[in-house]
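Supplied in structure tokens, the structure appears directly below.
Excluded from the complex is one protein chain; the other protein chains are retained at their positions.
Here is chain A:
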Amino acid sequence: MKLIKIKIVNFGQFSNFTIDFDLPNSDIDVFYGANEAGKSTIVAFIKQVMFGFHLAKHSSAFFEDYKPLARVSPMGGSLFFENDDHELYELERLYASGKGSKLGTLTVKRNNQVVPENIFFDQIKNINGGFYADSFIFNQDMLAKVGQIQQSDLLERIYYLGAANSDKLLDLRDYFAKNAGTLFKKAGKNPPVNQLLKQLQDQENHVRASENEFVLYQDLSKDYKEQEEALNKQEQKQLELQTKYNDLEKIQKLIPSYEKLHDLKQQTKPIAFDSEQYQSAQTLTMQIENLRKKQEKIAAKLSEFRQNQNDDSNEKDLIQKKPEVLQWQTEYHNCIQKEAQIKNDEQQLLTLDPNLKQVAGFSQEQILKLQDDYRNLPNDKTKNEAADNSKPNSVMLIGIAAVVLGIVLLFIARAFGLLALALGALLLLSGYFQQKQQKNSDQAQRIQKVRQKRQAFENYYHVNLAHFDINSLINDWRQYQVQQQKLESTLVRKKEVHNELADLAAQISQIIGQNVTVDFTSVLAALDQLSKKLEVARSQREEQISLENNLAESKEELHDSNIKLKMIFARAHVADFNEYQQIKDQSEEQKEIARQIAVLKSNLQDDLNQLEDFTKDKEKSTQKLSKLTEELSLIQKDIQQTQSAIAEIKVKMTALANSTVVFAEKQKLANLRTSLKNLSADYLSDLVVSKWIARALDLASNERFPKMLITAKEYLRLLTNNRYNDIDIDKKLTVTRFDGKKIKVQYLSRGTSEQLYFALKLAFVEQIKDQINLPILIDDSFVNFDDTRVDEINKLLHKIAQNNQVMIFTAQTSLVDKMQLKPLTLTKGTKNV
């Protein structure tokens, strides 16, 4: 694209200003003008019409702010280009304040026909203003940036010329590079791959440390063996010591026995003792003792007997009365029988004659009276009178009874007896008076009632005159009286017998010292008792005699025994049995001693020698023993320590044997490695993709960069007249001097660095010329170029101009002269040239 005309409507200080470039053989246009003449304004105009106005909103590489003048709207103008196909393009960009884009409105015309703008821009690879400014514009501001030029910047711009969608690919490349950068940094600590690397290294140390388990285990098992051996030795020693100790301790324990043996031996002495003789003595002594006791007993019994011997002649007399008593008993029985017989007969009589009953008690006189009365009776009337009289008074009878009772009671209870006697006497007295009274009244009646005498008789005698036979009655009464007399004599006899008996009973009572009842059975029993007592006394007497005989014998025996005993004592040289007893005890004691000695000797038999040694120096031996005890306790402690050490080792060994630490650490390491591997794959793939894209773009841009470098070197050599011949452009830009020294750009002189700048940028432009061919704008860039260098740049510009249009804006006349070209001169206030 060749710029052939500039038409400024309003821009900077220019208004309605047109420049026609009509230089057929040269593509170098030189604009000459003093400072402030508008050179930079034209440079800015060219750039901004193509890529948009710069209204001070964006920072720019160089001064290019041109605000529209309020009264000269619209701002802008046109650029006219001709391409290799001789097509004419007009780019018109206008901006009216407040209208449309601030970049201005661009109209593109091809051969005066309005066409879409990309028709033009496709031909310059759609580069932007930055690209154009960086690549095609040379001015003081840009020169200052030479130190910042990096391969990447240059490449970037070259890539635009390569593959389709280069810009997007570049974004992708940057995206992946950035990703890679977040994953890993060469000198970083925080990116994840760096972190993993650190962890990995730590873990490797852990694994190494854990593998120490093996060494530990080996050490432990070595330790274990050593400790076991040590333990064996200690136990052996312990056993030895224990044996020694046991022996000594045994001896020590035997010492009392040994000493006892010694004592016992000293206690032995001969004792003469005949145990048979002793036995005899003992037996004899016992016999003597027994005899003595027996004699004492007999004597005691004898003295007792003697005390008990009383006169028993009374008893004997009494006993001899027994047949008499038996006779009395028979007699008494007979009396009782006779009495009963008599009473029976009397009863018969009374039964045969009822009247008898009334008169039975009559005395002879009464009977006679009755007889008389009866005879006096006219009839039967007398009969009763006698009967009346003979009738005993009942009160008297009771009195008698009471008297009898009183006598009896006197024996039993004296008080009652006296009372009964008194009562009996009273009754007898009153009975007597009563009887007398009655008699008196009966006589009076008989006198009064003769006629009724018979009746009275009957009443008086209580007889029935009708059956009354006085003779028979008297006869009966006589018979009855005979009987009565018999009865009386019997009763008398009975009484006598009884009295005899009572007398005897009293005697017996006195002798036996207890009351004997007055009856035959009791008396007989008492008599029997007496006779028994007498029998006992008799047998005692016999016994006494026998005892006395016995005593005599015993005394004789005692005497013999004593003699024998004394003989034995004499033989044994003892005075008495006690002494003999002592000798016997001594003898037994000696026997016991001998037995003990025998036992001890048999027990100690094996150790006697040692015992002798031990006792020789007892203190030393005891010390030896306590020393052994000490040693034993020490060795015991050692053994315990060793055992606990062994146990400890075993625990550790077991722990190690069961440990999965090594595996766990290794697995952890393996896991970390896996993580690192995966993340590294991620990182490397990102990195590689970015490199890959870059490389592909590089290839697509036809390796322009290396070629550009070659060109740049050539230009640098040209510009520096071979003082500098190599450029190394990577992260830092360095150049190689003729002498081979590499110099970083910041250490270059200003002039050299400007030459480098020119070389690189012109090489770049040269490199892209077939893709992007736009005018090179050089705005007063040679201020620091001395003449020699101006010559050199002149040569170079001419070389460049063969392919690219070069527009030089300068205030240096020397340069204009050197160029040997007619310049377009810009002066301040120029309106039209």
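Just so we're on the same page, a residue touches a chain if its C-beta (ideal position, glycine included) is under 8 Å from a C-beta of that chain, and two chains touch if they have at least 3 such contacts; residues count from 1.
Assume contacts and distances are computed from a predicted model.
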Listed names "DNA repair exonuclease", "Pyruvate ferredoxin oxidoreductase delta subunit", "L-proline glycine betaine binding protein ABC transporter protein ProX" or "Xanthine dehydrogenase family protein subunit M", matching UniProt entry of the absent chain: "DNA repair exonuclease"
Residue touching the undisplayed chain, where the options are A:108, A:516 or A:693: A:693
Touch with the omitted chain, as defined above, among A:87, A:141 or A:213: A:213
Identified contact with the non-displayed chain, of A:137, A:551, A:628 or A:676: A:676
Residues in chain A touching the chain absent from view: 162-165, 168-169, 172, 175-176, 184, 186, 193-194, 197, 200-201, 210-215, 217-218, 653, 656-663, 666-667, 669-677, 680-689, 691-693, 695-700
